[in-house]
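Quick one: structure below, then a few questions.
Here the complex is missing one protein chain, while the rest keep their positions.
What follows is subunit A.
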Amino acid sequence: MTPFPFAAIVGQDEMKTAMVLTAIDPKIGGVLVFGDRGTGKSTAVRALAALLPPIQSVAGCPCNSATPDDCPDWAQVTDTALVERPTPVVDLPLGVSEDRVTGALDIERALTRGEKAFEAGLLARANRGYLYIDEVNLLEDHIVDLLLDVAQSGENVVEREGLSIRHPARFVLVGSGNPEEGELRPQLLDRFGLSVEVTSPKEIDTRIEVIRRRDAYENDHAAFMAQWQPEDAALRDRILTARAALPDLKTSNVVLHDVASVCLALGSDGLRGELTLLRAARALAAYEGAPDVTRDHIRRAAPMALRHRLRRDPLDDAGSTARVARQLAEVLP
């Protein structure tokens, strides 16, 4: 069954915006979605995958290379035709082994033909796409470390049986989880560009609408998909337009100053916060078709770009969202 239409997700506007922004500018660096059970976190990720424009890639390449020249040697790609593929969205299941993530030597070929050949892993498949980790806070530490290294360098390096294999692994990390089951290490938290908090809708009408759409999706699938197809298509076009507009977007010194002062006031660690906030504000401006980035864009992008970068203050009862809002009101009146 085709995934739920992105546009048909009821409410959850911040989550949807954050996902769209990373689709416009993958350099923003991923989204972390934390929240209650049964709020449609993974539905949204799958919906986004179906929404995104397809990519051009070499048919036989295990890491979705854009041109035959980009294909790694070890892959021995024979089919170099360029094909259109949906943007890859790869699931990283909990309990996955390191070998499956990074790739490993192909046991079948070793046994049957006595050859040493590399079998690509999930990181290769996620190249130029999305890597989705449900319940990211429960992922084993050594897998987390591995992902961080690769996300940082954009390259996956595997050394086995005297072979050294490398391939590009640039992907947008999407993680979701429930904070009640344990929190994410600050080191990993910081690697996500944006973070959003989702809660179950409280209004009864909204809740009924959620269930109603699910019924239509499951029991009247074709009609439901047809109903939402135009909206999804419009959204896809908007993402493409925004991508094209992004390089020409003007960013004034005032805006840069605003970004710096918000981050300074919040004491968010490192420059990553500033860069992400700027990128997110630019993507938001491009999404809305604005000619330049304004203070308003910064104000709206700041909560998702910064709330997970604040130093923990056990004596401050307000949540991080409230702290960001407080500082924004002061710094950017």
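Here is the rule we go by: contacts are C-beta pairs under 8 Å (C-beta built on N, C-alpha and C of every residue); 3 or more make two chains touch, one makes a residue touch a chain; residues count from 1.
The definition used in the following text is that contacts and distances are computed from a predicted model.
The unshown chain of the complex is recorded in UniProt as "Magnesium-chelatase 60 kDa subunit", chosen from "ABC transporter permease", "Multicomponent Na+:H+ antiporter subunit D", "Magnesium-chelatase 60 kDa subunit" or "(Fe-S)-binding protein". Across the entire complex, the residue among A:S200, A:T241 or A:S261 in touch with the chain not shown is A:S200. In the complete complex, the residue from A:A59, A:V157, A:I211 or A:V254 that touches the missing chain is A:I211. In the full complex, subunit A touches the hidden chain at residues 36-40, 42, 91, 93-98, 105, 107-108, 110-112, 114-116, 134-135, 138, 140, 142, 159-162, 178-183, 200-205, 207-208, 210-212, 214-215, 219, 312, 314-315, 317.
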